[in-house]
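Other chains dropped; remaining ones untouched in position.
Read from first to last, the chains carry the letters A and B; within each, the first residue is number 1.
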Amino acid sequence: MYSVNVRDHFMIAHSLRGEVFGPAQRMHGATYVVDLELRRPGLDRNGIVVDIGLATRVLHTVLAELNFRNLDEDSRFAGCNTTTETLARTIFDRVAARIAAGELGQDAHGLSHLKVSLHESHIAWAAYEGSLPERGAA
Amino acid sequence: MYSVNVRDHFMIAHSLRGEVFGPAQRMHGATYVVDLELRRPGLDRNGIVVDIGLATRVLHTVLAELNFRNLDEDSRFAGCNTTTETLARTIFDRVAARIAAGELGQDAHGLSHLKVSLHESHIAWAAYEGSLPERGAA
């Protein structure tokens, strides 16, 4: 199995609901350093997992939708806690949708698995990973 | 699959028995920077893998039993080499026992997998990972 990882980051404000969050129930914020790992069993005709330039751009585009925002005011998260785990899943889903829409190019149909990790400090991180739906060759 | 990781460290003295260890057969020591990764297929009702405050406390408690000690004098390791691999397994078992005892809270019954990594320098680390026994909901 081959994998490629690209890194970027975003900075947001939010608050969390639930006693389990203690002081994080207050409005605060975080920098999330994000690792996007893309996996596939074999390489494409260029000898790569993915066009790393396109992968970097897709990740940056997805993070730009969140960056420099107060997530408490983002209606897409209404009624849902924007925990690190939830944000990892959100980014996974949005990247997966862009792959399905062809934004990583035709050779990206061979990608089988994604992992999105969000580092919130030097001592804590969270991730979501899963398989991509199989797709026919372009 | 979701995962969350918390980091802590401990510092011990020990010696290792066996020619394969060369100069590490002498009394020496190590700082181990420890990553505890907890995985589960779905999130709990708060949208998290685990209460990260509790996970941090459990890891700290387990490491405190080892920290600032000479492991050659710890009877629980009698007759066994305290290699990095063995220590990773020991920490895994002790954290798993505390999870089973409810120290990560009732929502932690959904945890399915742990990984314990011990970084002993900038160029070497070891880990033990495995599934947790399935448990009924609380």
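Methods note: a contact is a pair of C-beta atoms (placed from the backbone, for glycine too) under 8 Å apart; a residue touches a chain by one contact, two chains touch by 3 or more.
These numbers were taken from a predicted model, which means no experiment stands behind them.
Trainee: Given 2 shown copies, how many make up the whole thing?
Mentor: The complete complex, not just the displayed part, contains 6 copies.
One rule holds in what follows: only the chains that are shown with their structure count from here on.
Trainee: Just how far, in Å, is the C-alpha centre of chain B from the one of chain A?
Mentor: Their C-alpha centroids are separated by 28 Å.
Trainee: Where on chain B is chain A touching in the complex?
Mentor: 1-8, 43, 46-49, 51-53, 56, 105
Trainee: Using the touch rule from the top, collect the residues of chain A that touch chain B in their complex.
Mentor: Result: residues 18, 20-22, 80-81, 83-86, 88-89, 122-130 of chain A touch chain B.
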